[in-house]
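Just one protein chain is left out here, and the rest sit where they should.
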Amino acid sequence: MSATLGELAIRFGCELHGDPQQSVSHVATLAAAGAGSLSFLANPQYRRQLSATRATAVVLDAASAALCPVAALVCGNPYATYARMAAVLHPPAVPAPGVHPAALVDATAVVDASAQIDALAVIGAGARIGARCQVGTGCVVGRDAQLGADCRLHPRVVLADGVQIGARVIVHAGAVIGADGFGFAREGAGWTKVPQLGSVLIGCDVEVGANTTIDRGAIEDTVIEDGVKIDNQVQIAHNVHIGAHTVIAACAGIAGSTRIGQRCMIGGMVGVAGHLDICDDVALTGLTLASHSIREPGLYSGGIPAEPARRWRRLVARFKRLDQHAPRTGKAEKDVDDD
Amino acid sequence: MSATLGELAIRFGCELHGDPQQSVSHVATLAAAGAGSLSFLANPQYRRQLSATRATAVVLDAASAALCPVAALVCGNPYATYARMAAVLHPPAVPAPGVHPAALVDATAVVDASAQIDALAVIGAGARIGARCQVGTGCVVGRDAQLGADCRLHPRVVLADGVQIGARVIVHAGAVIGADGFGFAREGAGWTKVPQLGSVLIGCDVEVGANTTIDRGAIEDTVIEDGVKIDNQVQIAHNVHIGAHTVIAACAGIAGSTRIGQRCMIGGMVGVAGHLDICDDVALTGLTLASHSIREPGLYSGGIPAEPARRWRRLVARFKRLDQHAPRTGKAEKDVDDD
Partner (left out) sequence: MSATLGELAIRFGCELHGDPQQSVSHVATLAAAGAGSLSFLANPQYRRQLSATRATAVVLDAASAALCPVAALVCGNPYATYARMAAVLHPPAVPAPGVHPAALVDATAVVDASAQIDALAVIGAGARIGARCQVGTGCVVGRDAQLGADCRLHPRVVLADGVQIGARVIVHAGAVIGADGFGFAREGAGWTKVPQLGSVLIGCDVEVGANTTIDRGAIEDTVIEDGVKIDNQVQIAHNVHIGAHTVIAACAGIAGSTRIGQRCMIGGMVGVAGHLDICDDVALTGLTLASHSIREPGLYSGGIPAEPARRWRRLVARFKRLDQHAPRTGKAEKDVDDD
């Protein structure tokens, strides 16, 4: 798809420095751009690449506009504006309505006529698939599961029985939504399974990454509010509640019954323990362990950056002797408990 | 399904305080319960919700029975008893014997007549599927793999060739059991693959979480003993041996050839290094690194809880200077090696 700079400027509210008749057909990085490329500058660390770019036009903010050697589309939020223009130049696949002959749709499922059901997808009894959904190859949509309008399930997604998903949700390949939570009662030497009877409720405009797992609740439901974005290989345990517009980076894990507020940013490989309350607007940097509730918005950290191994071993040895260098007080331990 | 309190009390050995003719039809939390609800109190932190509950009956222990405003089913282990009653009120799906016309079962596979094989499941040559098994949509059961009686494979499970599984095992969606272990021999600048010729042996009453991976052994087998419960996205490497009734929470990883004893509790995101021996009855809290063998039962920890980022940076800076505050001795390093 191509567009003129004039069209883009008007549609996305940019100030155009340059010829409105010029057109762009694809996106590129500042460094790799050539004729017909639309590029952008959002991260100041790339500003030095701006002067040499061969892009046809660059999306950037007013502070950088004067440095731009080519046409400039000037706006307040260049990254978001670039994202929207990129979707114009490279539009996502639109659904081709219909059920592939090799898909299996239960007679009692309700699939909107505008939806696309790909080969080997299996739609269970009583399931409902909304308008313009795309259900990818090999997906399994369980009994009574619901998908709102304009959702896209990439290949091999599993939605277990009864899972409910809002509109405009994207789920990437291999994600499993609604498997049993991990609930067992100790009994004698072994463990008795606690039936996992809740479901998973996902709001609108959510994205779920590849091979991510979101478990169904034990009695009540696991809830993911609107606008939450979840990366690959994230684990969300039973009865977790994630507030609107929170983002969770890859490989993070949220243990059971924890509530995470709105607009939080959970870094990669972060572990959040169970039964905690993380308030709105908390950011956790990568590899942090959140083992206590957090009641104040802000940025929290927990991982210790790598060192050369020999030095690290010395540091660990010193760390392990910390309790020998000062008197032991009951208070010290309490400090940790009360965190 | 519904049951009278009298029936439940007799079947599960509870002392009933209340009307044996009253019946319950479903479970609910203390806070959300209404007429017909069975609830339970196991965690004392919810005791304050007991006085206001509108449940028809509550499963609890003798110490809390006097505080119960409704019918009480009194027993020694309320959580396990609740779990068993919940399975009566909400019975799991029983297999509908037969092979779905869109399943593919090799002519040499032996599928018990009472087993249910769902659509698009593929059962390989020589595989054996026991009585009353449910093999979910899109599962792949490899050549010569074996499933004991009453197993349930949720959708899209892969059992690789030759994997052997006992009775009453549940495997959740997306799990992969029997992929090659990660074995390579350095040779010149590159790596030569070491054939992974062992298998995976899983005992009875095991549960395996969604998208978990358990690798086949290099020469001998990877072994998971009876009653082991494994959460989602756990990685178990080749030649690991997990003792009976051990539980492993989500996102934990056990590296190659490590033996973990019986009744251990491995927390979420725990990493256990390779070639270790973890004795029986060890518990590791979440995000712990076990890089040495553990020979004494007990609770072990290793993660440092999050702090506000500014404070954390100060702490890390001080940590990184620990080796400057005291004389360096060879002994300090040895302390670590000998852990």
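In this document, chain identifiers A and B correspond to the written order of the chains, with residue numbering beginning at 1 in each.
As a working rule, a residue touches a chain if its C-beta (ideal position, glycine included) is under 8 Å from a C-beta of that chain, and two chains touch if they have at least 3 such contacts.
This one's a predicted model, so the numbers in the text were calculated from it and none came from an experiment.
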Sole contact to the chain not displayed, among A:35, A:102 or A:125: A:102
Omitted-chain contact residue, chosen from B:3, B:32, B:104 or B:149: B:104
Absent-chain contact - pick from B:11, B:48 or B:193: B:193
Residue numbers in subunit A that touch the chain omitted from display: 27-29, 32, 42, 77, 79-80, 82-84, 86-87, 90, 92, 102, 119-120, 136-138, 154-156, 170, 172-174, 205, 207, 209-211, 227, 229, 231-233, 244-245, 247, 249-251, 263, 268-269, 286-287, 303-310, 312-313, 316, 319-320, 322-323, 325-326, 328, 332-333, 335-337
Where the missing chain touches subunit B, by residue: 104, 120, 122, 138, 140, 156, 158, 160, 174, 176, 179-180, 182-187, 189-195, 197, 211, 213, 215, 219-220, 233, 235, 237, 251, 253, 255, 269, 271, 273, 284-285, 288-292, 294, 296, 298-302, 304-305, 307, 311, 313-322, 325, 336, 339
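Going forward, only the chains that are shown with their structure count from here on.
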Distance between the centres, which are taken as Cα means, of subunit B and subunit A, whole angstrom: 26
